[in-house]
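Sending over a structure as structure tokens; questions will come in a sec.
Missing here: one protein chain of the complex. Every other protein chain is in place.
Let's look at chain A:
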Amino acid sequence: MGKYLLRRILQMIPVVLGTTLLIYALVFALPGDPVAAMFGDKPVNQAVAAQIRAEYNLDKPFLVQYVLFLKNALTLNFGNTFAGQPVISVIGRAFPVTIQLALMAFVFEGVFGVLFGIISGLTKGKWSDTIILVISLLLISVPTFVTGFILQYFLGVKWHVLPATAGAHPGFIDLLMPAIVLGSVSMASIIRLTRTEISSNISEDYVRTARAKGMGNFQVIVHHVLRNSLIPVVTYLGADIGGLMGGAMITERIFNIQGVGNTLYQAIVRGEGTLVVSIVTILVMIFVVTSLLVDLLYAVLDPRIRYA
């Protein structure tokens, strides 16, 4: 187990190095000159532009820029943004709200996805199953920004049930609607996944055996059906954490949440290589760590899986 963990953690190093290099190269390859763009439609004062380029190492070849970035990153100095803010403090502002949003969406999709999935799977063919299926199909097929705008208009603007946008210091209530929007598509997938697993597991031999032995219905479902049905659901949920963090861009724009998605978007528009790479690196690490956690969780759910 300890060895396994160590190996997985060591694997993160090449992954992080590879992604940073790739992302840095992509940002570097973006057409256009970020320094010229700082001047807008105004004439560019070349002397000033040259000084700014030197300040951000933009006058150096790509590999030199990358190595300088890595060297500074090792000492936790990620440099400054074009606005003169330390990258680290920009990240420090962006991540908490996105983490909060992602966790709320995660809990929402996990709880309601599994709950409705179980109801649907256990009542297969009945009206409750049909309704849940139709709604989940609807949620899967409608893009997030449509769900977002519709909910925003009715709940926020028209009926004033929830705030229309998240505001400067979003709390639970402010993020409720964005979290529902963000989690809705995954929730629908989890409903369908849980339903399929349950309805197939419920007719398995071991379930019949358990029943034949006189085990109560509730016990059978919780200990046998659910436990087996949840393995793919846990995999899905684990992989989704990273997706929720990085994929919140659309939701963040609709509800004006100044989180990771919005910050990343602006950094790309401005061609701020170091900021883009720093954010993406953190996202990559979140992906890697969550997938490790998911793998470890398997062992808990399925005693047959053991890591040496």
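The working rule: a contact is a pair of C-beta atoms (placed from the backbone, for glycine too) under 8 Å apart; a residue touches a chain by one contact, two chains touch by 3 or more; residues count from 1.
The rule is short, and it goes like this: contacts and distances are computed from a predicted model.
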item: Undepicted complex member, UniProt protein name, chosen from "ABC transporter substrate-binding protein", "Electron transfer flavoprotein alpha subunit apoprotein", "2-oxoisovalerate dehydrogenase subunit beta" or "4Fe-4S dicluster domain-containing protein"; value: "ABC transporter substrate-binding protein"
item: Contacting the left-out chain in the complete assembly, out of A:47, A:212 or A:300; value: A:47
item: Listed residues A:65, A:120, A:136 or A:152, member touching the removed chain; value: A:152
item: Touching the absent chain when the full complex is considered, from A:3, A:160 or A:304; value: A:160
item: Of A:174, A:197 or A:240, the residue in touch with the unshown chain; value: A:174
item: Among A:69, A:108 or A:255, residue touching the chain not depicted; value: A:255
item: Missing-chain contacts mapped onto chain A; value: 30-34, 36-48, 51-52, 55, 82-85, 89-90, 93-94, 152-153, 156-157, 160, 163-171, 173-174, 253-256, 258, 262-263, 265-266, 269-271
